[in-house]
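With one protein chain removed, the remaining protein chains of the complex are shown where they sit.
Chain lettering (A and B) follows the sequence in which the chains are written, and residue indices restart at 1 in each chain.
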Amino acid sequence: MPDSSNRAPTVTGSTEMDNVLTVRGLSITFESAGGDVPAVDDLSFTVGRREVLAVVGESGSGKSATAMAILGLLPKNARVQGEVTVAGAEVVGASNRELRRLRARSISVIFQDPVTALTPVYSIGFQIREAIRLHDPSLGRVAADARAVELLTAVGMPDPERRMKFYPHQLSGGQCQRVMIAIALASDPELLIADEPTTALDVTVQAEVLELLRALRERVSTSIMLITHDMGVVADIADRVIVMHNGRMVEQAPTESLFGRPTQAYTRELLAAVPRIAIDREVAPPREDQAEEVLRLDDVSVTFGSALGEPVKAVRDVSLHVQRGEVVGLVGESGSGKSTVGRCAAGLLMPTSGQVSVLGGSFRGRPRSTRDLRRRIGVVFQSPVGSLDPKLTVGQGIGEPLRVHRGMRGRPLAERVASLLDSVGLSKNWADRYPHEMSGGQLQRVSIARAIALDPELIIADEPTSALDVSVQAKVLATFRALQENLGFACLFISHNLAVVDELCNRVLVMRLGTVVEEGATTSVLRAPANDYTRALVAAAPVPDPVEQRRRREARLER
Amino acid sequence: MIRVIAYRLLQTVPTLFGVTLIVFIIVRLTGDPATTMLPPETPPEAVHRFRVQYGLDKPIVVQYLYFLKGMVTGDLGRSIRYQEPVTALIGDRLPATLQLAVAAMCIALVVGMVLGILAGIFQGGRIDSIARLIALGGQAIPTFYLGILLILVFGVWLRVLPTIGNVGPSSLILPSVTLATYLTPMVLRVTRGSILDQLNQNYVRTARSKGMSERRVVGVHLLKSALIPVVTVVGLQIGAALGGAVITETVFAWPGLGQLLVNAISTRDFPVVQGLVLFAAAVFIFVNLAVDLTYRVLDPRIRLR
Partner (left out) sequence: MGRRHVYSSRTVLRRILHRPSSAIGAAVLAVLFLCALWPVSWLPHDPFSGDSAKRFMPPFFMEGGSLSYPLGTESLGRDVLSMLIAGSRYTLGIVVTAGLIGLIIGVTAGLVAGYFGGWLDAVIMRIADVQLAFPALVLIIAIVAAFGPSLFNLVLILGIVGWAPYARLVRGSVLSLKEQGFVEAARATGTGTSRILLRHLLPNSLTNILVFLTLQLAELVVLEASLSFLGLGVQPPAPSWGAMIADARQYLTQAWWASALPGVVIVLCVLSFNFIGDELRDAMDPTMRRRSARGDAGGDGVPMPAPTRGTVVGGAADA
């Protein structure tokens, strides 16, 4: 093992002893059947004591690979070069034994999806105790239990003694993440790596977990390396930020300077792409006139029965309407029922009670009339890959509605497909390609092209950009907005992202646990919410502005 | 949880009912048992007596009800050939088949699971290749052929093991190895697949990140989750063992239920055939019920809401 006391000072002038983590010249390449894939290229940075460093990047930037390299958890086909020093010990090239010691004593990690990150067949008490014992094998069962309860209390888990016996699937996502944090803290680490810790969680839960991480930072002397793509989260808790792109570090700066005065073009682009609820934006107010309604839901309820358990009421007595040419947003967290409402509106699901009327007609009519109805609506889903039949070319996928409803073939069909591709910003050459050859953003554009193929009067869009990177999302949304302005279709836009809804919609409805809690013009609902839940939602959504985040935090503390 | 057990138990009733119906229909469909079973030159009064004796003169629905009544009271009729109650015949031969099945299952489970676990952990390695070869071989070589080859090698050429009937404990070796070879591939494949599935899961990564030895990661965390699907396979394999036993017993003249079945078929002893099929169905349904319940108890995700 290298002797850390003989090390020369780093470039920044401080010795390794000041830094919990030092990364120098790190390069990671993955060997695969299709050739070598470079993931990280010559990366160097440090993390100091009690510091929160955020590593920001989109997918493919190499940030996760970096985290795994620090832990020594890269897969076998990874080639690593460079130096990674944690708490004085070198990770690259270390033996398995040394790595395990580091993981049990000095480095901890929490991952993105907390529920699946815990072993499903053991209680959480077992798993926490295990971490405690790995750190300090001399502790007996009783002592380990006590410490586990202590940790659970520290992470804010209600009723900790009872929960010790619970299994991961009995806890919510947020609670599981707390357990993960407890496990991470059990080893008293000097460095805690948090890999997208809140991405899989609802916004309100995310706020709580971030709050927890902040509080811990004050109380415990752990440094945190936070990996995320969410600039709002960065603004909330990071001290310093590193921006990565295609495996390289693009910029490094303290949080406030990065947000306030970004020096690199990519950083600027990234920041600009983040949607935010803006006070000064011009969004068309909802139409005052009694324009024709293209979609109307009256007291719609949807109940899902289950074979043995109690039926689940996903949607209760929801009423909404969308007028011609309007863009109406439907927001809510997971379990709010918004997707179910969307499927009812698209005629993919029949409500248990209540009425859905689209363009004056209903889906319960005769097949012929229902088909005509469907011809006039378009649907865009969240998962870009899944919307298209992988066996058909893009052109065939887009052309299908045209083929089915208008009987178009041959030359006219090809021309229409080409013009559709063009209108979503894709070259017509893509018509011959297959979905698996395209990236997420391109696929989503194709989905949009397919949705507008028949000049629909109404489009139902369910989280169309949630699976995309921030910059891609911005571009796709811009395309969508342009199309809406040009073609004038009405739209029911479903999302959990308030900022996106704010950018696009005239009116918005907020859903919670199956009901609508608030509705109205976007400007009033999102910027001056009346309902408590909406207020909490707006407050919890992290804003990519550190100054604003700090202000909100202080306001919360005062309350 | 109790609700689930009760629900499951209730579900077996219609299944059993359906099975009895199907068996009854099929057997009756093959033609009038009287004419098929008695020699052609039997005088009509003898045929008629036969009919009355077996209740074949009553309307078909009544016959079925008698049949059902017999099911419930444990009376499966009398064997035409042996003139004994079918239940007695089954009772006589059951132990032999049980011995064979249990021995073969044990071998199959031990070999299949151990090899499957090792093959999964060391995927792509030598053990993996060996395991896959065994799985392939076990599937490709028909049971009866393997039995005959074993008889040839160990009985005829080397003369070290008995090959016919049940003359002593060493008689069990060849038949159980033969049957085990039939059962092992599935166990091996499912175990290996299950291990590979679990290796991909997120919690394995978490376990490693805690700093525990790989042995603990696999032995404590992964194994428990991986073995749960294997339990379901055990149920399936017991069913397969029933079928395989028929062949194995025929090859080795092992005095069990399988041999009884084959003999009964060739002598057209329909009460015996009927009784055996029903017995097999009942055994199989209850074994699967047991496996299903065990699975539910083992997996905490199902046990607790």
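Couple of notes before you dig in:
Just so we're on the same page, contacts are C-beta pairs under 8 Å (C-beta built on N, C-alpha and C of every residue); 3 or more make two chains touch, one makes a residue touch a chain.
Because the structure is a prediction, the values reported are computed rather than measured.
Here the missing chain is touched by one residue of A:Q264, A:T370 or A:N497, and it is A:T370.
Shown as candidates are B:P85, B:G193 or B:G239; the residue that touches the absent chain is B:G239.
From the options A:S27, A:S357 or A:S439, the residue with contact to the unseen chain in the full assembly is A:S439. As for the chain not pictured, it touches chain B at residues 15, 18-19, 23, 26-27, 29-30, 123-124, 136, 139-145, 148-149, 151-152, 156, 196, 199-200, 205, 235-236, 239-244, 246-247, 250-251, 261-262, 265-266, 273, 277, 280-281, 284, 288.
Although one chain is not shown, part of chain A still touches it, namely residues 30, 32-34, 37, 39, 58-60, 64-65, 68, 73-78, 112, 346-348, 370-375, 377-379, 381, 383-391, 393, 397, 400-401, 404-405, 424-427, 429-430, 432-434, 436-443, 445, 447, 450, 454, 460, 467-469, 471-472, 475-476, 479.
Note that in this section only the chains that are shown with their structure count from here on.
Note: centroid distance chain A to chain B, computed from Cα atoms, is 50 Å.
If you check the complex, the residues on chain A that touch chain B are 71, 73, 96, 99-105, 108-109, 111, 113, 116-122, 130-131, 134, 167, 169-170, 180, 183, 187, 308. Against chain A, the residues of chain B that register as touching in their complex are 3-4, 7, 201-203, 205-214, 221, 224-225, 228, 299-301, 304-305.
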